[in-house]
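Below is one structure, written out as structure tokens, with a few remarks after it.
Every protein chain but one is kept in place in this view of the complex.
Chain lettering (A and B) follows the sequence in which the chains are written, and residue indices restart at 1 in each chain.
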Amino acid sequence: MYDIAIIGAGVVGAAIARELSRYQLKLIVVDKGNDVCAGTSKANSSIVHAGYDPEPGTLMAKLNSEGNPMFDKLAQELSVPFNRCGSFVVAFTDEQVETLKVLLERGKKNGIPGLEIVDVKKLLEKEPAASPEARAALYAPTAGVVDPMLLTTALMENAVMNGADYKLNYKVDSIDKTAEGYKINSASGPVEAKCVINAAGVYSDIIHNMVAAPDFTITPKIGQYFLLDKSENDKIQSVLFPCPDKNGKGILVARSVHGNVILGPTSDVDQDRDDTGTTDEALNRVRQGCSKLVPTITTRNCIRNFAGMRAEPSTGDFIIREVKDAPKFIDVAGIKSPGLSAAPAIALYVVDIVKNCGIKLEPKKDFNPIVKRTVFMNLSPAEQAALVKKDPRYGRIICRCERITEGEIVEEIHRPIPAVTLDAIKRRCRPGMGRCQGGFCGPKVHEILARELGCEWKDIVLDKKGSYILTGKTK
Amino acid sequence: MECCYEKKLVCVSCPMGCRLTVTVCGDNINVTGNTCKRGEVYGKNEVTDPRRMICSTARIEGGVHPVVPVKTDKPIPEKLKFKCMDVINSLNLKSPVVAGDVVAANILDTDVNIVVTRNM
Partner (left out) sequence: MNFDLVVVGGGPAGMAAALEAYKNGIKSIAIVERDVEPGGILQQCIHNGFGLHVFKEELTGPEYAQRFINMTKDTEIKYFLDTIVLDIAQDKTLTVMNSKQGIFELKAKAIVLAMGCRERTRSGIGIAGDRPSGVFTAGAAQRYINIEGQMVGKKVIILGSGDIGMIMARRIVLEGGQVIAVVARSSFPKGLTRNVVQCLDHYNIPMWYSHNIVGIYGKERVEKVVVAECDKKTKAVIPGTEKEYECDTVLLSVGLIPENELSRQVGIKIDRKTSGPVVTESMETSMEGVFACGNVVHVHDLVDFVTEESRKAGKNAALYIKGEITKNSQPNVFKVTGGLSYAVPHMFRPENLGDKFDILMRVDRVFGKCWLVVTEGGKELGRYKKPFLTPGEMIKLTVPSSIFNGMAGKEIGITVEPEEEK
């Protein structure tokens, strides 16, 4: 019997798990994916928003403004790349300039520091490739970009290092109320817990409805993106947004924390909650939106298109509360943008709710907040030499495009949450994220996985269960 | 009445790629469309005794890779190409081998051998 079960190992579930793992609790995180970070958290714009966008007084506003400043410390503790590069909302018409003023006021009410409306000259100083037809821009120095996949993975790893359990390929079929709490049912076996936290992303309404009367719906919306080669990054230094409309923040141009360029997203209702497919039509809309902000941007050097779902709540705000008819069942639902930016603050907010539910939170004396991982190319020459001497696998480059060594890949296969698929390796240490998209390193990563896991090549999958790559030996 | 038919093919004897028309009437074979003698030979062979080179890989133990590339040392009759693959797939070679080593001689009653095409 667990004290707390968290449904969902995305960035929100992972952040909550890490916070709760500071306390003496029996904790488990379950996720239907074949890896952590299998849903929205792996397909988004990676932006840590400044926080001027949400309506003052909403949970989104509160938790975005609290979460954003937490990223420096979090990124450092978890060894996750984070760049506080700033952002601009760009206005092209008189009407849009008025919108900037509205956003500025909103930002001030939300307590966001450093906001100012700048003229096009200032915009072009910082972003020389931005459209010269811009009239003005709202500059937010506290916005940033992070690696959301590595962040989610590191948060989960930290939770597991500090005693949390986790189960993957765990699809929740139903939840029963029991005398002690809840029994979560799945084809993979039941999980019992006194308290359940619903961080199930686009499925959070479905999970809620398993224990209580429906009182919100999630509209799944798909966003499609381009990821451009690093050679395009001379056209963008930070993040450029168009003026927001009723659909949301709009199609942006951003320099990712690794130096690639992200274009997108669109925002279209998609009732297939697991859809990660792209369409020509939507990608064309992305091209059009981006060329308005940065006229010289081209998708000729696109290295990947991708799509991600976001959970749009019918209430218009985050839904984070203990459910009225389900004591100790906590919804953390409707976490659409600024979900990533708010995640560290959402976690603290949920810990408070857990406390108010009557769960005793006794801090662990030996909680270790630090997650380290080797990034060989970031080490000093002396450190590199010493590491290669100790383990020659760090001297063999497997991914030529991103300069990842065999040692780093082997490390990921043996970490607290092991990477056992090609895409899991890609999400954690980047082979396959470069220009060749795994064309060169794919078979090599495959070989390392089969060797380290002691299995046949045909048993290694790309990402989801069932996504086999090879059918067997030729002879 | 003799049986006559016409076959259209592209000659691959050289990069010209002449479009050939081969007319077969009993024992009489006529090739048109070629610009050299090799084309005539190719056209005739394609209708009387088409042959193919087969290049594949065979299992090998103790080598740097689990399979080693092999080939037929001469073209084999076209209709034997999959039987040839069966012969290759039945091989269990052991390192070291040297390019040119015969690993299966006179396969399928042709006088074609299977040879390895690299050292391993």
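Brief remarks follow.
By definition in this document, a contact is a pair of C-beta atoms (placed from the backbone, for glycine too) under 8 Å apart; a residue touches a chain by one contact, two chains touch by 3 or more.
Fair warning: this is a prediction, and the values are worked out from it, not measured in the lab.
Across B:9, B:80, B:93 or B:114, the single residue that touches the chain missing here is B:9. Taking the complete complex into account, A:388 is the one of A:124, A:361, A:388 or A:453 that touches the chain left out. Mapped onto chain A, contacts with the missing chain fall at residues 227, 231, 274, 276-280, 283, 299, 302-306, 381, 384-385, 388-389, 392-397, 400-401, 403, 406, 435-440, 442-443, 447, 457-458, 461-475. Listed by residue number, the positions of chain B touching the unshown chain are 9-10, 12, 15-17, 52-57, 59, 64-67, 69, 71, 78, 81-82, 85, 99, 117-119.
In this text, only the chains that are shown with their structure count from here on.
Averaged C-alpha coordinates give centres for chain A and chain B that are 55 Å from one another.
Chain A meets chain B in the complex at residues 473-475.
Residues 57-59, 66-67, 89 of chain B are the ones that touch chain A when the two sit in their complex.
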